[in-house]
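Notes follow the structure.
Presenting chain A:
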Amino acid sequence: MNASDLLGLIVLLPILVSVALYFFGWNGATQKMEVVSVLAIGVASVVIYLDSRHGKLLQFHNLLSGDALTAILLGLTCVVSTMAILASREYLERHPGDQTKLVQSNKGYAMAMQIFIAAMTLAVVSDNLGLTWVGIEATTISTAFLVAHKATTKASEAAWKYVIICSFGITIAFFGTVILYFSAINSGMSPANALVIHDLVKNASHMRNNATTLGLGLLLIGYATKVGLFPFHTWLADAHSQAPAPVSALMSGVLLSVAGGVLLRISEISRLSIGHKVFSDVLMTMGVATIVIAAMLLVRQKDYKRLYAYSSLENMGLIAVGIAVGSKIAIYGLIIQIVGHGISKGIVFITTGHIYDELGDTSIDSLRSLSHRSPILATFAIIGTVGILGFPPFLLFGGETSIAFGLIRSHDIIALIIVAGALLIAAISIYRHGIAMLFGPVGPGQDTRPFSIKTRATLMLFGASLLSLLLGIDGPNVTTIARAGANAIGVSL
Partner candidate 1 sequence: MISSQITNPKAVESDQIKKRFDPMGRFFVIMICTLSALVAISATTIALLAITRPPWHGSTNLFLAIYGLKLATDPLSGVFLLISGSLGVMVIPHLYGYLRRNHLPTTTVIAIPIFIFTMALVPLANSTPTFFFFWELMALASVPLVAAHPNDQSGRRATFVYLAMTQLGAMAILVALAIISASHPGTPLAGLSALSSRDSNTLRSLAFLLALIGFGSKAGIVPFHIWLPKAHPQAPGPASALMSGAMVSLGIYGIIRFCILSLGTGAKWWAITLIVFGSITAIYGILQASVNKDLKVLLAYSTAENMGLALIAIGLFQLFRILHLPNLAAEALGAGVLILVAHGLFKGLAFLVAGSIQSEIGITDLDQLGGLAKIMPVSTVGFGIAALSASGLPFGSAFIGEWLLLQTIIHLPRDIGSLVLIGPIALGVVALTAGLSVLTMVKAFGIGFLGTPRSKRAGEAHESSTTMSTSIIALMIANLGLAFDPGVINFVILHLSESISGVYPRIALGSRISITTTSSAIFPSIGAALFIVGAIAIYLIRRFTASKRPQPLDEIRWGCGAKELTPKMQYTATSFAEPLERIFSDILVPRRDIETDAFDSLDLIVKRIDLRESPHDAIETALWNRLARALDLVASQFRRFHNGSLIRYLMLGGLGFAVVMVVTH
Partner candidate 2 sequence: MSYLSLILQITLIVVISPLIGQLMIKIKSKAEGRRGPSLLQGVRELGKLLKKGEINPIGTGSAFALAPAIYLVSTLVLSAIIPLIALKLPGSSNYDLFWVVGILLIGTIALGLGGLDTATAFGGMGASRELMVAALIEPSILMAIYALSIRANSSNIFKIVHATLSNPQQIASPQSALALIGLVIVVVAEAGRIPIDNPSTHLELTMIHEAMVLEVNGPKLAMVKLASSMRLVILIGLVVNLFFPIGISYSTSSVGSIILGIVALVIKVSLLAGLLAFVEVFLAKLRLFRVPELLAGSFVFGFLAVTASYFLPVIKA
């Protein structure tokens, strides 16, 4: 088997696993297969990274390709997916759905999860804008059932809003793809290559025209939907708050960043063709607006899952700002940001999942005295939150700092001040709610029983925390990898 076949394999494998799940049900064997299919992504990530270090681009029939950025995103997918799949077991044990209905059964859940992972992987390894679009849209469809898995009215509502808003945006991206294709063909590219990202990058300098601008603009706003950027940010909190915790972890930690990765690729085409100005102005506006909105909605938040959803939004806004800046330091920063956010958010959402399982309520007011009722969960919630807020030694610290430096260097001081102000408001709000939840007194009539957590779940969260800490400490390798990632999209000034 050729190394480049690995690209196809990792997309195919989860699909095969979901087929197996359909036929054999969700049992011990298929549960192992789930993990294997995800670990394969990790293996591929390593292989692709090692190959990219020799300047080799893995390619699979003009459709899939792998470079260092791919490897980073795949690695993140592997880590968070593993966490999500392991956490799903507890979730499913606690929340057995109607097993007669496929979409509510354990089997259906596991299948949707695998297809979701396959779709994300496809969006990451795709070298073809059309295929990327297919992958991203497929994530929407596969997660729709996952979001609605709890089968409550709220869950259905969230799923509906999620699918409608995301599809709206993603369809705009499809229109953008068509326009870009037209532009590429007009500039003399063959129809077979006109959507291949790497070829578009090579040919970009010949595509300096209005059609490209329009196409890129539409792609931008389209994929921004999936990143959760303003004005398409409205689905995110609903979907994240209603989805089962492992799904929230995967959506927030990986899916948003995968879409961010697509934006990053598009930004490269944009930089080389129409110049960065229009594209980055639009993206900057969207990113800053997203951060501000997220911060404002955090202030009086009443639901702890929404709280973390908006914190994801805030981090995605920062990533968007980083892409908009587009300089070396900003790109490094956002790559680190993506990885750090993914793992920390994974920890946080899975922890909130365990809390919800015990509490049965996601409102902030219902959760009090967590530090006494479960020191373990409290610890992981703190570790995750501290990571998300950009405290050292976690990765996000470097990410936020670099993006701030990048903003100054591109003379976007006003943007930086707005962003810093919004981050301040966001952090203060999280502190306020966090202190109330961790230490606040239990109200009259609320029960005070301690929460239980399985050793298996503790170990998994511990492993993830350790990983996030190690990544924070291992500066040299993280730098090398982030540099390789930035090189992959042509930023190595």
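Definition applied: a contact is a pair of C-beta atoms (placed from the backbone, for glycine too) under 8 Å apart; a residue touches a chain by one contact, two chains touch by 3 or more; residues count from 1.
With respect to how the candidates were assembled, all candidates are chains of the complex that A comes from, given by their letters.
The shown structure was predicted, so the numbers you read here are calculated from the model rather than taken from an experiment.
Put simply, of 1 or 2, the chain that touches chain A in this complex is 1. Across the complex, chain A meets candidate 1 through its residues 160-161, 164-165, 168-169, 172, 210, 213-214, 216-218, 220-221, 225, 230-232, 234-235, 278, 281-282, 286, 293, 296-297, 299-300, 329, 332-333, 336, 369, 371-372, 386, 391-393, 395, 397-398, 400-402, 404-405, 407-409, 413, 416-417, 420-421, 423-425, 427-428, 431-432, 435-436, 438-442, 448, 472-476, 478-479, 482.
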